[in-house]
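Sharing a structure, written as structure tokens. Questions coming.
Only a single protein chain was left out; the remaining protein chains are all shown in position.
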Amino acid sequence: MNRQNIYLPYLMRIEKITEEAPSVKTFKLKFVDEEDAKKFSFKTGQFGEYSVMGEGECTFCIASSPTREGYIECTFRQVGKVTTALANRDIGDIVGFRGPYGNIFPIDEWKGKNLLFIAGGIALPPMRSVIWNCLDLRENYKDITILYGAKTVADLVYKEELREWESRADVNLITTVDPGGETPDWKGKIGFVPTVLDQVSPKSENTIAVVCGPPVMIKFSLPILEKLGFTEDTIYTTLENRMKCGFGKCGRCNVGKVFVCKDGPVFTFKQLKELPDEY
Amino acid sequence: MDSIRKKVTELLESGAVKVVIGYGEGSDNNVKAIFVRKPQDASKLIYDERCVQNLAFYLMKHEVKHMGKRGVIAPLSVMRTVLQVASECQLKEDEVVVLGITSEKELVEFSNLKELETYISKSDLSLPAKEKEIMDKIEAMSPAERWQYWTNQLSKCIKCYACRAACPMCYCIRCQVECNQPQWITAEATPMGNVEWHLMRAMHLAGRCVNCGECARSCPMEIPINLLTYKTVSMVKGNFEVYAGASSTMESVLSSYKSDDKENFIR
Partner (left out) sequence: MNIEKKLIKPASLEKLVILLKEEGKQIFAPVKKDNLVNFAEISTLQEMTEDYILTVQSAKSVAFPKVENLFDIKTTKESITLTDKNLNEIPEIVLLGARPCDAAGFDSLNAIFTWDYIDSIFVERLKKVTIIGMSCNKYDAKCFCTSMNGNPGDTKGSDILLTKTNDGNYLAEIITEKGKGIADKHSSLFESISDTIDKNKFIAEVPVKFDLKQILENINKSFESDLWVEQSLRCISCGSCAYVCPTCACFDIQDIYNGHEGHRKRSWDSCGFGLFTLHTSGHNPREVQSQRWRQRVMHKFAYMPDRQQVVGCVGCGRCSRACPVDMNLKEHLINLAEEVVK
């Protein structure tokens, strides 16, 4: 298909649907057109506009790693018109995808460093891509620690992934649920993510931290990271904002002169601090 | 005018109100809404035939609401709006001080909304001459001619929704037009789509419109859209003997049921 029309999406077939948590699903998507699949590539951190034809478009990150070719994955929560239409799709149905858009996690710059991934709730999807990307290139990195928490056990997403990461000797996985969110057979930690972060006290020397989560989680995790010795340009996060076009034209996602769809969604905390209070 | 400025200064100095919304000189001989917070700025208040904007709109605007108790310079349309939005629970009696103003620039003070109701019941609520002329012309048309007139006028609509933004009664947090499950009103400006939007809005305003004319004033295409809602006003008056903006406790004509309702289909 001629790709001159930047609004024209790729057609993708749903290969697999995983029910991650109440109202949260993951789709594995394959290009309907083999030629599109061959020409397509993306880097970790980027996002796309996913659509149900006739219902509209929606912005999610690409949750799979670029090291795994031939398909992409996305995870979403059913909250509105388009996500409801997506949630009602079956395996074999066709959806649309435009992308990849946005900037990337600079994982090449992180070679030889320790990596600390901190995520909360539904914010694990943007991190999943970069986690798998780094794990697939494991020899490039030193220690990898993943700290992930959710409100309750049921709200933890990527349960299969969590099991895999848990079983790996070269990954230190710490999972936690909020106090009161545990089940009788829960073996992980109990406590808010920032609290557990403080307890675990990972080292900051030669370490990059990637933090994604609800604003309140980030707000309380930051001081702890600073206490541990992380600096503003060794902490990364991804921003979300309402988007429509994904490529800087509809005028919606800018925070000051920074466009989340073009200059982001990946930002260091140093860059975040320079942004006006409008996100 | 002096008595009004004096009253405003008093109210602000005593702290009885935090802000008074009134008319002030704008640019290029226009009038603009001003928000007087300092007593000395009361001298900026003016009132003349250019002052037609419905200031009551601002009583419910977020930034203004949070300033505290507010006063408002109130010609008739503003008075009626205050009563109507109070009857719809959008404004409480103790949140507002109504500074009534007659066409002779005389101040009329009200100590409560009941006094406002009495004043309005004695006022002349007929349409301004120019609008009455057009209304009479349309009333004299046959149904086919009226359809022609309105489809012609509404074909100019560009669906900017300024009419809705300007109307003090259109305060719904999620208007029908902003609903996408389902998409009731399309964004496109098509002849029939425009008619659909304006008829729907006129129906939502039946029994609620206070004839302030802000919708027509804000329309960039100068469509006399206020006449549609004025028509619903006169129909409600004819059928239910009530009109909007007459009382702060009046129930909405189209959404309240009375056991002695004229229609018997519901019994």
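Here are a few things to note about the model shown:
Letters A and B name the chains as they come in the text, with residue numbers starting at 1 for each one.
Please note the rule applied: contacts are C-beta pairs under 8 Å (C-beta built on N, C-alpha and C of every residue); 3 or more make two chains touch, one makes a residue touch a chain.
The shown structure was predicted, so the numbers you read here are calculated from the model rather than taken from an experiment.
Residue in contact with the omitted chain (choice from B:3, B:40, B:151 or B:186): B:186. Of the listed residues B:48, B:139, B:178 or B:261, the one in contact with the hidden chain in the full complex is B:178. Summary of contacts with the chain left out: across A:56, A:106 or A:191, the touching residue is A:56.
Residue A:245 is the one among A:107, A:146, A:210 or A:245 that touches the chain not shown. Where chain B meets the missing chain, the touching residues are 26-28, 30-35, 53, 57-58, 61-64, 156, 158-162, 165-166, 178, 180, 183, 186-189, 214, 217-218, 220-222. Touching residues on chain A toward the chain that is not drawn are 1-2, 4-9, 11, 51, 53-57, 79-80, 94, 96, 240-242, 244-245, 247-257, 259, 262, 276, 278-279.
Just so we're on the same page, only the chains that are shown with their structure count from here on.
Distance from the chain A centre to the chain B centre is 48 Å, each centre being the mean of its Cα atoms.
Chain A makes touch with chain B in their complex at residues 56, 80-81, 84. By the touch criterion given at the top, residues 180-181 of chain B touch chain A in their complex.
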